[in-house]
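Okay, here's the structure, questions in a sec.
The complex appears here minus one protein chain, its other protein chains still in place.
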Amino acid sequence: MDLLKFTVRRTLASIPVLFGVSVITFGLVHLTPGDVVSQLVAANPDASQADAVRLRREFGLDDPVWVQYINWLGDVLTGDFGEHFTSGRDVSALVWARLPETLALGLFGWVFALLIAIPGGIYAAINRGEIGDDVSRFAALSGISIPNFWLGLMLIAVFSVQLNLFPTLDPQEPLLSTSMLWWLVLPGVTIGTAASANLMRIMRTSMAEELNKEYVTAARAKGLPERTVVLKHVLRNSLISVTTIAAFLTASIVSGSVVVETVFGWPGLGILFVEAINVREINLILVITLFTGVFIVLANLLADIVYALLDPRIRHDY
Amino acid sequence: MSTERGRIRVSGFETERIADHDAAEPTGDDAEEAEDDPEVQNRWVRVIHQLKRDRLALTGMAVVVVMLFVAVFSRPIVVGDVTVQPLSLTPYDPAQTGVGDRYDSPSLTHPMGTDRLGRDTFSRVVAGSRYSVTIGFVVTALAASFGVIYGGVSGYFGGTTDGVMMRLVDVIFAFPALVLAMILVSLFGGGFIPLVGAFALVGWASYARIIRGEILKVKQNEYVMAAKALGARDKSVLFRHIIPNAIAPVVVQATLSIGTVVIGVAALGFLGLGFDPGTPEWGTMLDAERDTLITGAGGTWFWWTTVFPGMMIFLFVMSINMVGDAVNDALDVQVDDVRGGGG
Partner (left out) sequence: MAGCLGEDDDDEVDIDPALERNDIDVDEIQDGGTLEVSIPRDSIDDYDAAESSAAEDTAVFSLVYDNLLTTDAEGTTELWMAEEYDAVDSQNVDYEDYEEYMREEEIVEIDGGIPIFDLDDDLNLVLLQHPEDLEGAEEGDEVRVLTRHEAEDAVDDGVYGTQVSGRLHEGIEFHNGDECTAGDIVGSYDRYVGSTNQGQVFDAFMYAEAPDGDDGYEFNLYSLEPDAAAFVELPPIDLFPEEHHDLGPGELEPRAGGPVPVGTGPYEIAEFDEGSVLRLERTDNYWVEEVGLENLPDYDGPADFPERPAIEEINVRFVPESSQRSAALEDGDLDVTYELASDARNNFMQSDDFDVSAQESTGYKFMQFPLEDTDEGGAFAEAEVRQAVSALMPRQTIVDVVEQGWGSPAQAPIPEPASDFGTAMGYDELIEQEFAYSVEPDEERATELIEQSSFEAPIEVTIQTNADDDERIDKMSLVVDQLNQSGLFDAELETPAALGDWTTGDLYTDEAHIDDAENNACAVIGLATGFDPHGYIEAIHDPENWNGCCNFYFPPGTFDDEFVDLLNGCRFGADVAEDPDLRRERYDEFWEAHTDLMANTIVDYSLTTLTFNEDVAGVNCHPNTQSIFTYAVYAPLDEQIAYLDR
């Protein structure tokens, strides 16, 4: 029951945080010069000043900021996140429509990260201080240091254009078909590289710590084969910290989509956000920041719960 | 997202928990070291020793120093009407069009070729170091200073002050950092100072949280209690005793975050939100030349226009991270630097 109480308390505590997120976003976007109407009329000789005034009134953009905020908040509490001004559609519909694309990309990046990081981290930890460790340390640092947009561009240039191994357009097949998965490879690798490098470093550290513990020495002393020691005991324990981090990595992968989607022209939430910023679609900006905010808060919560479950020392704090 | 890095950590979210948990059992080395100042100094000596032995870190350090040098001397610096720094390392004016033909491939006169307007890519890449490198350092310095003070005040006073102040930190953390930076940049507009402002406003929260955690640990120590009992003023206790002892993880976080900031700035440039097109900033250059990746049937890839600017970002960030990694190891503080994508 402790855990339940803890979860409830943490969920309640996240409400003011999300409220803060919305206030800050709302305030910042409203202080920003220009609005969506200015984008519509800027270079349209058919739109007069009267049209601009008319549209601002229609969109409710001529009220004082605080009135707009209260209206917005009231609507959000009833589940209405407002309309996308240029298309007149519900912004939440837009977000739901784009979400699967971003999730598919993120999931692929995540799987890629795990596939590289876990074996890489184990290898580095076992060979700590040897050349293999240095190589993996260097590789991990490179993975963290390479700008993902540049990595994406270079992958496209080499593998897609020069070697012609990957298609450039969505094959328009069902999401789990082989051609779709093949198409996901380059953006997935791009979005997963940094996460994979980070995960590898953490895996290495936690594994190395674990290997130094007494039970390992004891197990070895008992004459258990090194393989069994590593795979059965050490790996399980060191995965605990990796599991908790994986939740955070998910959030970071999703936010990395802003850049990667732009590089690959991927029709997900990230590219939608960049557009929303450019044309000041305030409702869309708000719903996406709130959405990612919820996501991050949830990821943190989840990580804490997992951590609490796995490490009894923490649980009794609550 | 780059600036996301370092912000999500296992031991981060529930501030109360850290307070209770960590305060209850001040762990190991840090606490002991903090008890007498000579030990603290020894730690820094040890760091320098260890860095000297780490060839990777030394290489990184060398590259960083060279790039800083280049950033200063690439083009003359004029303040007002006075030329403060007259040297110019770049062979051409990076903004001058037509010093070569359109898309000349690398040659002796243009070691990195020319771009679409016949500008010298080498000059542009070198001049570009000024933007990215300085922003990295300036942002980190600003964010760390503010974050340390903020977190210091919050942690030291505790109670309601702490509760309120840390809620703001929570809110900042609930934003994906690049997203918040994008919103801020669209508010401030592009350019050097707005970008510094945007990234500093995004970055300070990490330091605040770290320093607060550390302070909660240190605060329990006897000598602080003793100092307070002897009537030392809050300010002096905070700045004389607590912060110097809690600074190690901040240093680690700072060295590791310079690279993050550099990538973040370049990412905004790449998204067209950083500097004006035409500015020789690395990300902006990549954005402007990305069409050259694919130039149609039988077209050539003018690789030099995209490879070199990206390479420079990578080189600088890699170098600074090698230093940061070594500092991290040497100080042996666990800053769980869980970083997202490189941008």
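Just so it is clear, A and B label the chains in written order, and each chain counts residues from 1 on its own.
Assume contacts are C-beta pairs under 8 Å (C-beta built on N, C-alpha and C of every residue); 3 or more make two chains touch, one makes a residue touch a chain.
Please read all numbers here as calculations on a predicted model, not as lab measurements.
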Hidden-chain contact residue, picked from the options B:V63, B:L168, B:I294 or B:M311: B:I294
Residue among A:V41, A:V76 or A:I240 that touches the chain left out of view: A:V41
Candidates B:V47, B:M67 or B:V99 - the one touching the absent chain: B:V99
Selected from A:R9, A:R54 or A:R236 as touching the chain missing from the view: A:R54
Residue numbers in chain A that touch the chain omitted from display: 33-34, 37-58, 62, 86-90, 93-94, 97-98, 101, 156, 160-161, 164, 167-170, 172, 264-265, 267, 271-272, 275, 278-280
Touch list for chain B against the chain that is not drawn: 95-103, 116-118, 189-190, 272, 276-278, 287-288, 290-299
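The definition used in the following text is that only the chains that are shown with their structure count from here on.
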Interfacial residue positions of chain B with respect to chain A in the complex: 1-2, 4-5, 8-10, 12-14, 17, 20-21, 56, 167-168, 170-171, 173-179, 182-184, 186-187, 259, 263, 266-267, 270-273, 283, 286, 290, 293-294, 301, 303, 306-307, 310, 313-314, 317-318, 321-322, 325, 334, 336-343
Of chain A, residues touching chain B in the complex: 10, 16-18, 20-21, 24-25, 28-29, 31-32, 137-138, 141-151, 153-154, 156-157, 161-162, 190-191, 193-195, 197-198, 201-202, 205, 241, 244-245, 248-249, 251-256, 258-260, 262, 273-274, 277-278, 280, 285, 288-289, 292-293, 296-297, 299-301, 303-304, 307, 314, 317
